[in-house]
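Just passing along the structure, written as structure tokens.
Yeah, one chain of the complex is gone here, protein chain that is, but the others are all in their spots.
Order as written gives the chain letters A and B; numbering starts at 1 within each chain.
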Amino acid sequence: MENYNVFASRVVSKNEPLAPGHRACTGCGEVLALRLCAKAFGKNTIVVNATGCMEIIASQAPYNSWRLPWIHTLFENASATASGIEAAIKVLARKNRVPESEINVVAIGGDGSTVDIGIQSLSGALERGHNFTYICFDNEAYMNTGIQRSSATPFGASTTTSPAGKKSIGQSTWKKDMPAIMAAHNIPYVATACPSYPFDLMNKVEKALATKGPAYIHVFSVCPTGWRSAGNLSVRYGRLAVETGVFPLYEIENGVYKMSVEVPELKPLTAYTKGQGRFKHLKEDNLAKIEARVHEEYEKLLEKCNLSAVEEGK
Amino acid sequence: MINLTIDDRTVSVEKNATILQAAEKLNIKIPTLCYNEEMAPIGSCRICVVEAIKGGESLIVSACNTGVEEGMKVYTKSEKAIEARKFAVKILYSENPSVKLIRDLAEEYGVVEDINVRKSECIHCERCVHACRDVVGQNAIVLTTCGLSYGNDAPSLKWDFDKCIACGTCAFVCPTGAVKMHDHDGVRTLLTPESKQDFTLKKCVSCGSYFMPEVQAQYLMKKTELPADKFDQCMNCR
Partner (left out) sequence: MANAIFSTWNNKVLDGRYNGTTYSAEEVGLPLTYGEDKEFKAIFGWNGIVLTDDSSNIVSLAADYFRTVALIACGECNVGYNGVHLIKTILDNLVAGTAVPADIARLKECIEGVSINTKCSFCSSAVKPIADCLRYFSAEFEAAAEEHAAYEPSNGLLNVTAPCIEACPIHQDVPGYIGHIKNHNYDEAINLIKRNNPLPGCTGRACMAFCEKNCIRNEIDAPVSIRKLKRVAYDFGTPNELVVEKKKKDEVAIIGAGPAGIAAAKRLLSLGYNVVAYDLNNVCGGMMNDGIPSYRLPREIIKADFDEMIALGAEYRVSTPVRDIEDISSHYKATIICTGAYASKSNGIEGWTEGENDMLQGVRYLKSINNKKTMELKNSVLVVGGGNTAIDCARTALRAGSRDVTIIYRRSRAEMPANAEEIDEAEIEGVKLDLLALPVKIEVEENGIKKVTCQKMQLGEPDESGRRRPVPVPGSEYVINCDMILSAIGEKPDVSFLNNKVELTDWGTIKVDKNGATSMKGVFAAGDCVNGPASIVEAMASGKRAAIGAVMYLDGKTTVSNEKEEVFEPFHKEFLKHNLDNTYNYARERQHARMIDRNVLLDNFNEVEQVLTKKQAVQEADRCLKCYKVILVTRN
């Protein structure tokens, strides 16, 4: 998809596999992303959902928001369960009980259940090469249980287990580069996405579902509750994350890097951090340090993309 | 409610449903190309054809725009249906093998040869025409067809740039990429099979980034009846 803003929201399917009436917070960027992903899933998809925000808000007994087959797993083993389901489909297909090519298996989890406790089962599933898609909804902390830090929490963010104070800057480690870890498994498709670019997100989900073998999408999910940002600005913060280089949107297809949204001139980091309570404590020098690192990572990514472009051109 | 069978499986649907909708209810997949559920069915690609039998009479019809009838027997993979679909795939494949869906279908139906059809990037599926008409409402694209009194050699797509608001829906729905759009240096360029048009983009008065074509802003102003200054800032600065 080209980099342009399409005014064509009405050509998107009106299908809503994630029914309204769930319990997400006002302004939740994650459920917005989840709803858009669900639209892209189509009818023949089994959703495997690890414990987390999205699981809780969509399944307060006796209600469930999912209009698709859905299973709630443990916090850490969505990938393992998805692997089992995918293997079972293979067996049924071999016995001609179901058409294998038509059933998608999608595992979803938050950053906690993907980047932390779930990384082991995810790595195993990718190594075994199951035909499934994993979508990580990254709101950069364990939000469901009350805003605790994860290894996806960005440097300098204040959470309850990495509180900012006189001696502490908040999170003192840098965010794990999960897409790179996924790509290192040599899977056919890895992508980052953000609901502020809805068509890009849905396109990538469709692409991932169509990929034979494992596919991984890392979705940037703005959490106004956890980040202490205004609930009506979630889409804007998502856009600013992309435009400042904090969360670039790109794809890695069979090792080839491709930028999805080109930002010729990165905006200053403060455009993004301003207004987020979790970064309120950061001083100018901290912000400068973070911005330098963001730019450095961005340059590295650009290099990888250019290298790929050159190689493709050959 | 109307009852019919598809591939010998019974289904019950609303009176105005199409065969394609009935098949979807049964989870039976019929390949489509020009179909988009947000627009009225077009019926131009001839890929979704199925064999429909009613009262002993068998016909090949396109599933997307044929209504269901009581007691109809539909076969999506009968010999006749496959034959009809194969020919349509053959023609499309010769015309424009760049579309992934066409390549996949060609592989599935064993189509390899080029049958000397006029090559064209645009496969005249008319999705852009219908999207602009039914979804956007601007009616800016027309497929000028041929006919006795027409004087065209071949059907062609015409854009009316007085009506176009550079929204990109046509480029978005085009299955072959024959309609392209990209932004650069404050200008949005639309490349259609017949023309090239530049649209100036509006500059945000606060941050200076280009965010919307002028014509689109004017269209929204007229439609929402909001004052012009509401459209001066980009979405981040508003």
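Throughout what follows, a residue touches a chain if its C-beta (ideal position, glycine included) is under 8 Å from a C-beta of that chain, and two chains touch if they have at least 3 such contacts.
In this text the structure is predicted, and so the values were computed from the model without any measurement.
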Of the chains on display, those the missing one touches are B
Where B:S12, B:N27 or B:T145 are the choices, the one touching the absent chain is B:T145
Cross-chain touch to the chain not pictured, restricted to B:V13, B:I28 or B:A84, is B:A84
Among B:L4, B:A22, B:L92 or B:C234, contact with the omitted chain is made only by B:L92
Contacting the left-out chain: of B:K25, B:R46, B:R103 or B:K203, that is B:R46
Note that chain B touches the chain not displayed via residues 18, 43-46, 49, 52, 54, 59-62, 65-67, 80, 83-85, 87-88, 90-92, 95, 115-118, 123-126, 133, 139, 142-150, 154-155
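Keep in mind that, in the parts below, only the chains that are shown with their structure count from here on.
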Per the touch rule above, chain B residues touching chain A in the complex are 24, 27, 29, 36-39, 131, 135-136, 165, 167-169, 171-173, 180-183, 188, 207, 211-212, 216, 235-236
Counting only contacts in the complex, chain A reaches chain B at residues 2-8, 10-14, 43-44, 102, 199, 236, 239-240, 243, 267, 271
